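Here is the structure we will look at, set down as structure tokens.
For this view, one protein chain was removed and the others were kept in their places.
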Amino acid sequence: MGKNIFFECKGPFLLHELFSGLKLKIKISDIKNLKEASKNDLTFLDNSNYANFAKATKALYCITTEKLKMYLPNTCKPIIVKNVLFDLCVVIRKFYPNADIDTPDVSLRNANKKKYLKVKLGNNVLVGKNVKIGKSTVVGSNTVIEHDVSIGDNCIIGSQVVIRNTLVGKNVIIQDGCKIGLKGFGFIPIKEKNLRFPHIGKVIIKDDAEIGANCTIDRGSIDDTEIGKNTFLDNQVHMAHNVKIGSNCMIAGQVGFAGSSIIGDRVSIGGQAGISGHLKIGNDVKIAGGSGVVKNIKDGSIVMGYPAVPLKEFIRNSKK
Amino acid sequence: MGKNIFFECKGPFLLHELFSGLKLKIKISDIKNLKEASKNDLTFLDNSNYANFAKATKALYCITTEKLKMYLPNTCKPIIVKNVLFDLCVVIRKFYPNADIDTPDVSLRNANKKKYLKVKLGNNVLVGKNVKIGKSTVVGSNTVIEHDVSIGDNCIIGSQVVIRNTLVGKNVIIQDGCKIGLKGFGFIPIKEKNLRFPHIGKVIIKDDAEIGANCTIDRGSIDDTEIGKNTFLDNQVHMAHNVKIGSNCMIAGQVGFAGSSIIGDRVSIGGQAGISGHLKIGNDVKIAGGSGVVKNIKDGSIVMGYPAVPLKEFIRNSKK
Partner (left out) sequence: MGKNIFFECKGPFLLHELFSGLKLKIKISDIKNLKEASKNDLTFLDNSNYANFAKATKALYCITTEKLKMYLPNTCKPIIVKNVLFDLCVVIRKFYPNADIDTPDVSLRNANKKKYLKVKLGNNVLVGKNVKIGKSTVVGSNTVIEHDVSIGDNCIIGSQVVIRNTLVGKNVIIQDGCKIGLKGFGFIPIKEKNLRFPHIGKVIIKDDAEIGANCTIDRGSIDDTEIGKNTFLDNQVHMAHNVKIGSNCMIAGQVGFAGSSIIGDRVSIGGQAGISGHLKIGNDVKIAGGSGVVKNIKDGSIVMGYPAVPLKEFIRNSKK
């Protein structure tokens, strides 16, 4: 992910500042996932699904468990904890103390028509610092675009939209009332005072995508949330943190995606379907409206039901 | 539908300008459905369900297929294509080049309290050209009402609402955050660059209707989207393009309607139910919350389940 555009990293920290038990004066620049981490970064491994990434990580230190440490290469020393997500949460909060809640950008100003010469602006368009808006883009009234957001050429952003922590490609349409780039629903449940997981990722919306009215697209926690090229979302869709949707997909109204699921290309999903978290949906998959998907789905499958099963099986069961 | 209030028609075109294969210098004024078309308009037939309308159409030319042309009267010449919707889309885009995307109305101005003398206006109410608002109507703050929208007497329009391409009757309540009259989710999927279907219809909301907070009501593509007299919608309901709901209906929260379904009078639908596209739901139907309706439903039926079946059958199946 390179340097974080949206959140200031307070690193480097010395390793013993992060884990008081470790008496190591090693300098740690940042915290990144297994794939993105360089040798100056700390990484983490909480699931054997990521064994392949673990094997290839360049990080020298990794938060993990006694059970999972076997997946790490010799070059990477495990920092053994009981609950990877909890310790990860605490560490990220040190590096990024302002990413766990979304304080509204109160430095917003009315978009200056001189600065945005080739942009058509509605009334009361509010933009933060360093916002870039491409030429021929139109922004509707009362829309809020927070600091450092970048929007490509020839986009249409509706009225009463909020966009933060997001990179928008060109020819993208975002309809009225969308809320994009907010922190996700991630926290460690603790009685009387949940510990919020920082969300240092962003939202990436690729060229030619379209997002219907009143959708909510949360940004990633450590990873990014992504919408692929020429993928269209209907109204009132909810995408949780880290969800990635491929290109040329069609997502109908009121569909919901729980966190971290990966959707292939040319996938079509009917209205009100729900996709559980941490799933992999293949390419060319069709999911019927109202379905509840709780398992990975292979390329080219057609599924329906709650829980969703192959269409033939659904029809057979309905006839019993 | 008469003259289109919201979208400028670029017609007339000569028939051979629309279909280069046809060497006919016939003047075509507009494109309309079978029922509304006059002898100067072009029409289309893509489904044998509409055979009755086809028989009675006044149009002299109709886009259709080899298979469907038999339903047309002798007075109406078929223009044979492979994919009616694709050719229809291309032709409508010529007549109405600005109806496929919703460019925000950047000519909005703060509602002039002198012009709207008998209307109570919140702060920062933005209205477009030719907007009509009836007496004793109240409009909440930050609400956007785009050009040519008409709102009757004694209505309440909440805050942070967007209304475009819509005719609102009298005594109507539209609660905060609704987005009404946007283009629907209609397009021809094409790799890397979907072709958006123009939406030249409007939304019609009849007297005494009520729409809850954060609902999204899309306008019609060729037809209109309608909400009947004294019909109430709860919060977060989604109505896709061309859906028509009769009078005295009760639609609970988070219900979703896919495109072009027709709902009768006195229908009640429980929360989170979904109604598939192109269905006909009779009068006095009751649909239980959470149901997924995928077939037409007869007058007076009570249905439940996914897919929805008569209540007795649902209970019997549950006991197996």
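Which chain is which? They are A and B, in the order written, and residues in each are numbered from 1.
We adopt the following convention: a contact is a pair of C-beta atoms (placed from the backbone, for glycine too) under 8 Å apart; a residue touches a chain by one contact, two chains touch by 3 or more.
All values derive from a computational prediction rather than experimental measurement.
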| item | value |
| --- | --- |
| Of B:N47, B:T75, B:S107 or B:N123, the residue in touch with the unshown chain | B:N123 |
| Candidates A:P12, A:P78, A:G256 or A:P310 - the one touching the absent chain | A:G256 |
| Selected from B:T57, B:T166, B:N194 or B:N214 as touching the chain missing from the view | B:N214 |
| From A:G11, A:G169, A:G246 or A:G274, residue that would touch the chain that is not displayed | A:G274 |
| Absent-chain interface as seen on subunit B, which is shown | 120-124, 138-142, 156-160, 173, 175-177, 208, 210, 212-214, 229-230, 232, 234-236, 247-248, 250, 252-254, 270-272, 289-290, 305-306, 318, 320 |
| Touch residues of subunit A, complete complex, unshown partner | 101-106, 108-110, 124, 126, 142, 144, 160, 162, 177, 179, 182, 185, 187, 189, 191-194, 214, 216, 218, 236, 238, 240, 254, 256, 258, 272, 274, 276, 292, 306-307, 320 |
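One rule holds for everything that comes next: only the chains that are shown with their structure count from here on.
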| item | value |
| --- | --- |
| Centre-of-Cα separation between subunit B and subunit A, whole angstrom | 33 |
